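Apart from one protein chain that is not included, each protein chain of the complex appears where it belongs.
Take a look at chain A:
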Amino acid sequence: MNFRGRAHKYYDNIDTDVIIPARYLNTSDPNELAKHCLEDLDKEFVNKVQKGDILVAGRNFGCGSSREHAPIAIKACGVSCVVAKSFARIFYRNAINIGLPIVECPEAVDGIENGDEVEVDLVNGVIKNITKGKEFKAKPFPEFMQNIMKAGGLIEFVKGELKRDA
């Protein structure tokens, strides 16, 4: 689980309302949601983001609503991984459950600037800022969550569990 892309950096407390405003919640189509990702924070984001890019943010990323539309929109617009100082807990579990890779690492966030080329190794918890030639160590992903991510998300994981029980 390695990801490499350009960093788009934002600040603390990015909430689910700016990730995907409620006015678009009358649909759950990932492609529709992707068109409005981060719209109320940065109107240009969806035009700038390229497949594989990495979202970098401060503390409490994804605070607010339980809307899974938020990680869905981020994933569907091409973001490969989110690195933040901390995540709001519902966003955290939603991201794991839908298979959107996320990493907590305050040092890496401080050491990455907007536009830097970044590489994330999720299993070993290594984040590299290729542009600046710096390396940061995050806590490796707990095995429990790696298993969910490896299965491709919670649905596939539960399908596997149900088969095992049968």
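The rule is simple: contacts are C-beta pairs under 8 Å (C-beta built on N, C-alpha and C of every residue); 3 or more make two chains touch, one makes a residue touch a chain; residues count from 1.
Here is the rule we use: contacts and distances are computed from a predicted model.
Considering only "Response regulator", "3-isopropylmalate dehydratase large subunit", "Carbohydrate ABC transporter membrane protein 1 (CUT1 family)" or "Formate hydrogenlyase", the record for the omitted chain gives "3-isopropylmalate dehydratase large subunit", by its UniProt protein name. Although one chain is not drawn, the whole complex shows that of A:63, A:105 or A:149 it is A:63 that touches it. Taking the complete complex into account, residues 13, 15, 17-18, 21-23, 25-28, 40-41, 59-60, 63-69, 71-72, 86, 88-90, 93-94, 97-98, 142, 144-145, 148, 153-155, 158-159, 161-162 of chain A touch the chain not shown.
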